[in-house]
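Structure in structure tokens, see below.
For this depiction, one protein chain was excluded, whereas all remaining protein chains were kept in their positions.
Our next item is chain A:
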Amino acid sequence: MGKILTNVRLSDDFYLIEAEEKNDVKAGQFYLLRGWNEYPVLSRPISVFDADGEKVSFLYKTVGKGTEIISNLLPGEELILQGPYGNGFPADIKGRVAMVGGGVGIAPFYYTAKKYKESGMCDQIDLYLGFSGQAVLEKEYRSTADNVTIDIGGFITDSINPLDYDVILACGPEIMMRVLYEKCMKLNAKAPLYVSMENRMACGMGMCKVCTCKTKSGNKTACKDGPVFLGSEVFA
């Protein structure tokens, strides 16, 4: 449970909600969010946009009933928070890093870029953000990265040259991540590609097996073993 501090509409269907929450969060983790008691039955898994040990914020898109209810919550009301869950992106990333986000898949890369910058181990952090409509939070993203490339209405995967990087992170529609994986393979890129999977979830803690990813090393739960996997584990 966290008291909502702000809940702002950023574009037609993108919102940013901030609530009180003291847990430590790793880059790429998510929470199950709930702004109601009973229905819908399931809470919504939403990536952390930013966190500081006192509060946490989430960039989310209204896609169904649950996110619609969350979008109507007002400051001062309570947000039910369960988490942080998931493995997150690797913490020990070095060298030149690219982060490729599609749609609301850009959400984890603000905090991730911030964390990587703090670590001091990355020589360069470039963001590639793809939107189908209006871009959001451009100023915030530009403040965390060395370079930000924005694509609206096209394919963000066309903008990146995987050979320029030591590590690539991706989050967004599965087809976008798969296309990026295939591009990396085709170019024989040495950079490992980490992808954050968005499988439908229920429990969020690894016990119900509804979000199973079939990987090269067997079945893994997207919520607990993931959501971050090597592209070569899930797409090969």
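Convention: a contact is a pair of C-beta atoms (placed from the backbone, for glycine too) under 8 Å apart; a residue touches a chain by one contact, two chains touch by 3 or more; residues count from 1.
As a working rule, contacts and distances are computed from a predicted model.
S.K.: Leaving aside the chains on screen, match the unshown one to its UniProt name from "2-oxoglutarate oxidoreductase", "Dihydroorotate dehydrogenase", "tRNA uridine 5-carboxymethylaminomethyl modification enzyme MnmG" or "Transporter substrate-binding domain-containing protein".
M.R.: Listed in its UniProt record, the absent chain's protein name reads "Dihydroorotate dehydrogenase".
S.K.: Kindly state which of the options A:Leu5, A:Ile69, A:Ala135 or A:Met205 is in contact with the chain not pictured.
M.R.: A:Met205
S.K.: To test your reading of the contact rule: which positions on chain A touch the chain that is missing from view?
M.R.: 38-43, 82, 200-203, 205-212, 214, 218-219, 224
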